[in-house]
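Here the complex is missing a single protein chain, while all its other protein chains stay put.
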Amino acid sequence: MKIVIYPGSFDPIHNGHLDVIERAAKLCDKMIVAVAKNPGKTGLFSTGERLGLIEEVTSHIKGREITTFDGLLVDFFRETGAEAVVRGLRAVSDFEYEFQMALMNRNLLDDLETIFLVPSQENIYLSSRIIKEVARFGGDIDGFVPPIVGKALREKFS
Amino acid sequence: MKIVIYPGSFDPIHNGHLDVIERAAKLCDKMIVAVAKNPGKTGLFSTGERLGLIEEVTSHIKGREITTFDGLLVDFFRETGAEAVVRGLRAVSDFEYEFQMALMNRNLLDDLETIFLVPSQENIYLSSRIIKEVARFGGDIDGFVPPIVGKALREKFS
Amino acid sequence: MKIVIYPGSFDPIHNGHLDVIERAAKLCDKMIVAVAKNPGKTGLFSTGERLGLIEEVTSHIKGREITTFDGLLVDFFRETGAEAVVRGLRAVSDFEYEFQMALMNRNLLDDLETIFLVPSQENIYLSSRIIKEVARFGGDIDGFVPPIVGKALREKFS
Amino acid sequence: MKIVIYPGSFDPIHNGHLDVIERAAKLCDKMIVAVAKNPGKTGLFSTGERLGLIEEVTSHIKGREITTFDGLLVDFFRETGAEAVVRGLRAVSDFEYEFQMALMNRNLLDDLETIFLVPSQENIYLSSRIIKEVARFGGDIDGFVPPIVGKALREKFS
Amino acid sequence: MKIVIYPGSFDPIHNGHLDVIERAAKLCDKMIVAVAKNPGKTGLFSTGERLGLIEEVTSHIKGREITTFDGLLVDFFRETGAEAVVRGLRAVSDFEYEFQMALMNRNLLDDLETIFLVPSQENIYLSSRIIKEVARFGGDIDGFVPPIVGKALREKFS
Partner (left out) sequence: MKIVIYPGSFDPIHNGHLDVIERAAKLCDKMIVAVAKNPGKTGLFSTGERLGLIEEVTSHIKGREITTFDGLLVDFFRETGAEAVVRGLRAVSDFEYEFQMALMNRNLLDDLETIFLVPSQENIYLSSRIIKEVARFGGDIDGFVPPIVGKALREKFS
């Protein structure tokens, strides 16, 4: 594959995301990490902060690009000339939703192929939501996020 | 991706398989359809018959190769120099099993990446087992398999 | 069956709903499409707009009635003299919730039987929520809703 | 609904089946309990014994008919002039399989509508397989099957 | 087991909770029912009211203690010297979330063991959310909660 898009909200990026990025990057020439801008939803980190964190923790990955998109993924997909969208799968509930999105996106654009990767076992249950919950109460999140993200989370909640 | 393996028993190949092969072939240079030889299990079709049917119904797909393997998928994977194994996902029960196999295979060979594709909606519930059940009782299977496979099934059960 | 109720929020009605209505209507004499009024939740469309859209897209269905209800489904069920409630099933997550509601409703009223129908394959992943998301960003929703609903969605988001 | 078919292997009929039969019978004029003859599978009870047990435990249900069928359900469905097939749903794994069968049957015959009912809570986990396992080891199965079926099971395993 | 914690929001306690408490209390010397204080979420009942209701309906259970905690469960767990956390399992969607939390908690504290119990069949589908929905519309909730909780719910919604 030449170009692959990894879309998400990345609020913030964690080890499960990073794992998918590293795996997917090996399978393509260019890997676009695309932060979805959702006007109706304010996250913990601003879009700029999210991009900055992704930038730093993925700097070792060859051929990765980081950007934002708003609107529909299919429109962004078309513009980039990507061949596939990549998503990580964690558990059954994930699968249901991802399956639905993959079918919907294919209906909107027949060429949009979604490929799913399984993250490493130690990352199988991670989610940004649960990590933020732990960080909010001062829990130790060092095993779940890169150090710089851990630092950013601690600052947000201090 | 340069080389991708699509392993399975293909007893026989049906539209859901074909769908995955066509989708995966677009994402790589060489697509190896690999029929698993299982000494302990006799199928409806012999390995030779399965290969023949796959050969015919995939002749329009550029860069596809058809072969058999026995033993472990990881050993076959290593020999071929493939970058990834591709599997189609249909439903939750599928996902559970596929997830387990993907984790096991990665444990056996760290480089074995499994990527999952979602088949077209009209193929989402197909399985060789259910198609054979319908064919056994003379049901109309023309919507589920390529014509030559339908003919082969009818001959088996006549 | 004489009378069957199809309750929902229908915000707005889509092809998956319509599919269930058409299938259920064949199995009963009177089919009541009942829009649940939820005082605590404002939808995209007002109750009046929802009723109007359902009215127009189901005008070809013999024996259908359209109404609203507030409060508990069991109370509404009792008043109408219905024999069963019908619901469409899409996927596992759906099933869990629907199963829970069916058991709860039966506990509240022993005679309230819930029957589940499977929508057509092309409608299996549809939901009002996902359609509204696509419409919000100007995506093409013509394959998912009747034309008049598509028009109404475009007007809401223009 | 005028005619509804409840197909199954009923080896033997248990309280969960009986529950579905009673619920479905209220929703139609004629309820056909249809024992599938599967030439490749020998059950604990012969087809004749199964029919006899069903006959006895459903004698209180108005408008029920008991019969066997072999071959495809769709062919039997067509012959009977039924409007729907009814199935009980117990749990997620059930649902997956039932969903697949419902879609396959509809593909084979567009008019074959499958409707699902939820059994009573006390029957939600029952299956003929698990009941036979318990009976085989002399466990008390009186809460799971009608008395006459319990007697028949004890005789089989004595 | 000496000390076991049963954490939850208990807004309000219902028969499914009570069932888990009774079952778990038999397996340990001290059973701590711990109401999680969630500063960001206002419930129907205040923390004080919740404690009061739990107090009354569990007064027959030997060795039970009732308290609140805020912050992370792992921190509370450490302070109490408990050996395990107990949780009730109802359905698949439950299981997914509970599984994720159990793995996360173990990652935060290796000694935190989560044990799961299955509630009685009649309580399998109960949740505080669904009970509150029914009570809000004047539905009969007497089969789902202890009498004193039913009274409290009716007062809240009168």
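Here the chain labels run A, B, C, D and E in written order, and each chain numbers its own residues starting at 1.
Just so we're on the same page, a contact is a pair of C-beta atoms (placed from the backbone, for glycine too) under 8 Å apart; a residue touches a chain by one contact, two chains touch by 3 or more.
What you see is a predicted model, and the numbers here were worked out from it, not measured in a lab.
Note that of A:Ile66, A:Leu103, A:Ile124 or A:Ala152, the residue touching the chain absent from this view is A:Ile124. Residue positions on chain D in contact with the hidden chain: 91-93, 124-125, 127, 130, 134, 137-140, 143-144, in rising order. In the full complex, chain A contacts the hidden chain through residues 92, 121-122, 124-125.
The chain not shown here touches chain E at positions 1, 23, 26-28, 83-84, 89, 92, 95-96, 99, 102-103, 106, 113-118, 120-121.
What we mean here is this: only the chains that are shown with their structure count from here on.
Judged by contacting C-beta pairs, the busier of the interfaces A-C and D-E is A-C.
Per-chain CA centroids place chain B at a distance of 47 Å from chain E. Note on chain placement: the centre of chain D and the centre of chain E lie 38 Å apart, centres being C-alpha means. Multi-chain contact residues of chain D, defined as those touching 2 or more other chains: 92, 96, 99, 103, 121.
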